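Rest of the complex left out; these chains stay put.
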């Protein structure tokens, strides 16, 4: 049995690479998917596909529909979602994706630093598992295969 | 035909009262529900029900499960969700509730100031309607009954 | 037992009024809802809510999101959908609404002139009942209460 894991959340640190590398080192039968992690590419994909847009709002709208299609397509194929919140940025996409995972009844692991507990308490309560580090999430993944 | 509207989002301004007053002045057949808007009461409801908790994390956990039950119960009874983002705070609950509305296939009106367009572009793209003011949301509600 | 009926389809003739009048004359316990039938108002609702838009495409986009919210909200509250195709116009919205009704498992009555049988044959096959006139649709509604 093999699982597909969608890695939602911030794209400014290399937490995905860290998690994927360690999972491979442990030979866990997991396939990982996720959003575009090149921030520029993600912001510009609308214009890359549809050409220059008349305003920054139109540019954003063009990009967001393609990013949303990507997320919806990949999350539907996933068995599990891991969402990581960092210290910076608004990260409303992360909250949106985590909540979508819950509503789609995909098991959800939430990773967030302890000091974000208060603003994330309702989301944490709805997640299946809340941990503080990538390593802890990895231990949960490992446990499933024991 | 009468609709129930869930008012998700920030609880530090009186936008709900404004919207409800105007809807009543227009005699729109709408019933409004929403989260606890007394911030202290919301944060303390866990201890109010279950007694003093051993830590602030346990206090948050106790509160969040009751707030989530309230939201889930009321949103399920609603026909439409309006979610308002303000300039301040992390507002992850708002993003979570807006995303839950989308996944539950409840029509969603997003209210956000124009300058939040970029960080909310994916959520905006998934919402049915995005507007900038409470008055604009009210116009949308009015249109449904014309 | 009372039913709500969504009347999808062309807005250039008075078929809705005809159907509603006759249903009332027969005292059928039915409530009717439907799209905005004032074509100008429907096309301009985006600008009426959000102000003048930078292009005709942006104007259309603004209007379409509000019209879609209205349709989704009202169709979800309906027990039955009647969709009428006329001789003119592209009527892709009618096809879209009829198909949405089928997918939402709302019983669907399709009204179309016989000469449109060929281009509508797949939609007709998916509808519960296909008839040619408003009077025939009315007879079907009457039968449900016999």
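Chains: A, B and C, in written order; residue numbering restarts at 1 for each.
The criterion applied here is as follows: contacts are C-beta pairs under 8 Å (C-beta built on N, C-alpha and C of every residue); 3 or more make two chains touch, one makes a residue touch a chain.
Owing to the predicted nature of the structure, the values given are computational and were not obtained by experimental measurement.
Assembly remark, whole complex in this entry with 3 chains visible in place, copy number of the identical chain is 8.
Here is the rule we use: only the chains that are shown with their structure count from here on.
Looking at which positions face the partner, chain A and chain B present mostly the same ones, since more than half of the interface numbers are shared.
Of all the chains, the one whose CA centre sits at the greatest distance from that of chain C is A. Distance from the chain B centre to the chain C centre is 31 Å, each centre being the mean of its Cα atoms. Chain A and chain C have Cα centroids lying 40 Å from one another. For the pair chain A and chain B, the distance between mean C-alpha positions equals 24 Å. Multi-chain contact residues of chain B (touching two or more other chains) are absent.
For chain B in complex with chain C, the touching residues are 1, 3, 79-80, 105, 107, 109, 128-132, 136, 139-140, 143-144, 146. Considering their complex, residues 4, 31, 33, 36, 41, 45, 48-50, 65-66, 68-70, 72-74, 76-77 of chain C touch chain B. Of all residues in chain B, those touching chain A in their complex are 56-57, 60-61, 63-65, 67-68, 71, 89-93, 95-100, 102-104, 114, 117-126.
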